[in-house]
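Have a look at this one.
In this view, the complex is presented without one of its protein chains, the others remaining in place.
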Amino acid sequence: MAKTAAKKTARKKTTGRGRAADVTYKSYLDLPALLAAQNPISDVGNGKHAHDEMMFIVVHQTYELWFKLVLFELDRIQSVFGKKVVADADLRVVSASLARIVDIMKLLVRQLDIMETMTPLDFLDFRHVFRSASGFQSLQFRELEVRLGLAQKDRVGYDGKSFENFLPADDRKTLHAIMKKTALIDQLDRWLSRTPFVEMSGFSFWKTYRKAVADMIEGDRKTVKASRKMPAAARAAELEKLDNMQAQFALLLDRKKGDAALPWRLSQKALQAALLIKLYRDQPALQVPHSILNSLMDLDELLALWRYRHALMAQRMLGTKMGSGGSTGHDYLAATASKHRIFHDLFTLSTFPTPRSRLPKLPRKVAEKMGFRYWDKAE
Amino acid sequence: MAKTAAKKTARKKTTGRGRAADVTYKSYLDLPALLAAQNPISDVGNGKHAHDEMMFIVVHQTYELWFKLVLFELDRIQSVFGKKVVADADLRVVSASLARIVDIMKLLVRQLDIMETMTPLDFLDFRHVFRSASGFQSLQFRELEVRLGLAQKDRVGYDGKSFENFLPADDRKTLHAIMKKTALIDQLDRWLSRTPFVEMSGFSFWKTYRKAVADMIEGDRKTVKASRKMPAAARAAELEKLDNMQAQFALLLDRKKGDAALPWRLSQKALQAALLIKLYRDQPALQVPHSILNSLMDLDELLALWRYRHALMAQRMLGTKMGSGGSTGHDYLAATASKHRIFHDLFTLSTFPTPRSRLPKLPRKVAEKMGFRYWDKAE
Amino acid sequence: MAKTAAKKTARKKTTGRGRAADVTYKSYLDLPALLAAQNPISDVGNGKHAHDEMMFIVVHQTYELWFKLVLFELDRIQSVFGKKVVADADLRVVSASLARIVDIMKLLVRQLDIMETMTPLDFLDFRHVFRSASGFQSLQFRELEVRLGLAQKDRVGYDGKSFENFLPADDRKTLHAIMKKTALIDQLDRWLSRTPFVEMSGFSFWKTYRKAVADMIEGDRKTVKASRKMPAAARAAELEKLDNMQAQFALLLDRKKGDAALPWRLSQKALQAALLIKLYRDQPALQVPHSILNSLMDLDELLALWRYRHALMAQRMLGTKMGSGGSTGHDYLAATASKHRIFHDLFTLSTFPTPRSRLPKLPRKVAEKMGFRYWDKAE
Partner (left out) sequence: MAKTAAKKTARKKTTGRGRAADVTYKSYLDLPALLAAQNPISDVGNGKHAHDEMMFIVVHQTYELWFKLVLFELDRIQSVFGKKVVADADLRVVSASLARIVDIMKLLVRQLDIMETMTPLDFLDFRHVFRSASGFQSLQFRELEVRLGLAQKDRVGYDGKSFENFLPADDRKTLHAIMKKTALIDQLDRWLSRTPFVEMSGFSFWKTYRKAVADMIEGDRKTVKASRKMPAAARAAELEKLDNMQAQFALLLDRKKGDAALPWRLSQKALQAALLIKLYRDQPALQVPHSILNSLMDLDELLALWRYRHALMAQRMLGTKMGSGGSTGHDYLAATASKHRIFHDLFTLSTFPTPRSRLPKLPRKVAEKMGFRYWDKAE
């Protein structure tokens, strides 16, 4: 990306501030190039293209434009999180860029409505022209997945192979370079791990919290045991689930284990901080971090939703026929919806929080640290 | 439903046309009753309710109001399809009611956005108050599923039991009565089976069409065999899939088999008609039927999407904890998204259609029958 | 447009069906050109661009891509309506293209959400770079307005001048050529005017209908006179309005007047046909025409809504400052929302229809003509 952008800027360097007067709507948006890029190749006779091919091209091109913007916003987010110290003043732009990405993702889910104004029969008129091509090969979307933190080993296999095999050689190379950089989830881990309030002298948060969660799990256990409607097998399954939850929770709090032994992508320290942020999100210093975690969950969910709608559409268009590019369409996409989750650990945390009424109260000293300095004189 | 409505009308019978002058906005919408029905029961101390419980109640109540409207539109659709002869003039209201249902379903998917303005922690403040209650118990939603045609045997098991066990006795009785009536999918089957153009003297459509599809499958087979990128195992799997498709197609056209032996919910005759409608949808007599089939696919897809978003939300709110009502939340909901499909056969048809260029042309006589009478003199 | 497209096809003519095997996702969508067309020109120091300029560019470019698709769908619609005889079989694609345009317009209104993730302050960082450029200069949007039928004389003045003065010379020329072609509203007029059922031997529809409407207006007049809550001045105004309505209605039915003397853009004959279609839309032959009229009203409304949201956004971004391109922003846009209505006459028709219960019944002979031929033998 970066390189291409540099080249572009060079090409355009004559257009500086001094030349602004000459800028027209058309030149500013490079419309001659943009509007010449829709070139249907189907042939339904008499030199005509299949009517819906134009729609198909435009929908995909708008997707690519939005992906470009999503990656651009991700640049800003990663640049802030990549700094040695993440300044509080920089968190607003992180929050703003995430909110924008979330809104774009909502639009992209909605946008599939337009694709579905095409019927399967209309699609058949030109489906064959790109038999070996597929949205599967979108480099920008792959870049997005990689930069957010989707690990190669967590990917759903595709016809028994890694998706990389289906990319052109240069794209594969570009992607490999991107894989070497720190992903957002790892930057997030580092940032969370440094949250200052998790361990503070004399702060017995974890001890109190541990008890609150243990009580909650115990309560659930009693409810299950007392449930007359639940068949024996289901009851056993539920109780086992509670045992697992308790075990997971022990892992979360047990400081001796190394992160590699834990079932999470995020480190123990980062998870503890995330939990603290969720629980005490009303504290001034945690309000913006909390909204950032929330947006990351929104994003994760919207990516899953987009994949799922995509899967439904594939089924509608193709039935059980091969997807374009040789994929198995619906099944592959539906599998990615449930497995390509990146910020999944943030959802898992919902297992632990306790009702606010049982929340251990923050010691006054700790709470004060989470406030603004401007009160210092006012008080 | 019907009974309640009757009772209501009785209660209100003083409000006839003659009294219209006395109707106010408030009385017309029965606002005193409507706005008194939001009664939070949580207790977070000091006699206060958990703040987000009101939102939770309102969101669910709006869902129930929309479900009522969806069932009401379904009444009109089923009443038309329930007639001995379905008049062409009645198809417009079927089409209009379906379009309205589809638009409502889109709103219901969108509406989950508002539920997600609640964080898991906020939910924990009052989740316990309805531990044994759950959206799972919505009688109207169950009615919708049953009336569309979701068969009991096709339902995802729930804690190893039928969902009925979780309904109050009177609701179960109501639902059983509804199950005895003809579902929409069966009415659709009957209507499609009577489509007049499928078999017409001298019309060799099926013969020609059979050849067109066979050619298409053969083409796909060659492509797979020639694909250098596909590993041997994947190639074998694809070829097997094509064999299955060919076998399925044989089933669709083979008149000797009984419907019970076929892998579809719709009868062979109905499927053939649906295929004809899809292929020749430009013919005047098939334009509205085609839009009806399209809307049914939209509806099926939107129900799946709604279930899936619901599943994602359950995961966000509850992590891996028990869902309310004892359900396992996310997993159950995600399973229903992929398995509770009712008009699935209409999607399967997308396997068969051929590119328009290979479509057998309708004989002039048959095409004429599909036109309007008003041309008779004009020509 | 046409010319450019031709040139493009020429440039790409090597990409025929035979070469489909070489098509990749990237080449098919011309991604190298597409993704090189975002070139911010602002300078906030250190060689950096204002962050939100990229978003600004991408949003506008997606608008232009969608406009291209809307114009493409309009091509198909106008090509059908431009034929000597509009075949019933062709109405489905008109209806499908209109539905797609309507769905795209909904997306475009929704898409402004993303623009509004930018704050006015962010906009100020780069607003000056295109001072003389403006969305006002979008040739494609102007083409859309002209081809739908927005007449030059009905346009809101812009800084006391025609908008044309702000277009580059070549765009102005292109637009003038488009103005010379028949607009959709004129094609619609011709099509409606030929509706066969408006005048049929022995059909006394107009006579009966005239009486039904007269009765309705008289009823309204009585209600106004009896309204105790209405102050005298308001009552007088309402009565005057009813008088005007009655006068308008007389114009609609009076065959002697020429169209030039009438207050509508559509001809008297076309309006009468539109009214007939609305009233008897359940008749098979009128179902699809009715849905076409409905979509045109949707489109008209969505264009107004888009302009209005645009006006609100301008106000938010610019306050009362000059819009880009020298426009007065909010006020100009808000004025176009209410005045640049093209299918306004279809809305006016809502003044006339009568409750269904008072609808004159169609003579059996006329109704029969509106049905399909396939019943001929069945009966």
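As written, the chains take the letters A, B and C, and residue 1 is the first residue of each chain.
We adopt the following convention: a residue touches a chain if its C-beta (ideal position, glycine included) is under 8 Å from a C-beta of that chain, and two chains touch if they have at least 3 such contacts.
The model shown is predicted, which means the values in this text are computed figures rather than measured ones.
Note that the absent chain touches A, B, C when the full complex is taken as a whole. From the options B:V86, B:I104 or B:A335, the residue with contact to the unseen chain in the full assembly is B:I104.
When the omitted chain is restored, the residue from B:D43, B:D186, B:D331 or B:E368 that touches it is B:D43.
Residues of chain A that touch the chain left out of view are 88-93, 95, 196-197, 281-285, 287-288, 290, 368-374, 376, 378. Contact between chain B and the unshown chain involves residues 4, 8-9, 12, 15-17, 20-21, 23-31, 33-39, 41-43, 51, 54-55, 57-58, 60-62, 64-66, 68-69, 72-73, 76, 93, 96, 99-100, 103-104, 107, 110-111, 113-114, 117, 128-140, 168, 171, 325. The chain not displayed touches chain C at residues 44-45, 116, 119-121, 124-125, 128, 131-132, 159-161, 165-166, 220, 223-224, 227, 229-231, 233-234, 237-238, 241, 244-245, 278-279, 281, 294, 297-298, 301, 304-305, 308-309, 312-313, 315-322, 326, 328, 334, 337-338, 347-357.
One rule holds in what follows: only the chains that are shown with their structure count from here on.
At the interface between chain A and chain C, over half of the residue numbers appear on both sides, which makes the contact a same-residue one.
Top contact pair of chains, counted by C-beta pairs, is A-C.
Averaged Cα coordinates give chain A a centre that lies 30 Å from the centre of chain B.
Looking at chain B, residues 281 sit in touch with two or more other chains.
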